[in-house]
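Yeah, one chain of the complex is gone here, protein chain that is, but the others are all in their spots.
Then we have chain A:
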């Protein structure tokens, strides 16, 4: 396994999806990941055990503008 985290990411992509890095822009797209990882780390603790994607449409209906 490569030592560089971005090389590791490329190896993981190849292993899991069979997609190769297409160009320098692909490599550049991975450069954002340390910042994204830090952003996700800052959000830890926000997810409740019962949260699930299907709640979204229910909240759309719940949060409608009250009837005048």
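Definition applied: a residue touches a chain if its C-beta (ideal position, glycine included) is under 8 Å from a C-beta of that chain, and two chains touch if they have at least 3 such contacts; residues count from 1.
Definition applied: contacts and distances are computed from a predicted model.
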> For the chain that is missing from this picture, which UniProt protein name fits: "ABC transporter permease", "3-oxoacyl-[acyl-carrier-protein] synthase 2", "Aspartyl-tRNA(Asn)/glutamyl-tRNA(Gln) amidotransferase subunit A" or "Circularly permuted ATP-grasp type 2 domain-containing protein"?
Replying inline: "Aspartyl-tRNA(Asn)/glutamyl-tRNA(Gln) amidotransferase subunit A"
> Contacts of chain A with the missing chain: which residues?
Replying inline: 9, 12-13, 16-30, 32-33, 36, 39-40, 43, 46-48, 51-53, 55-65
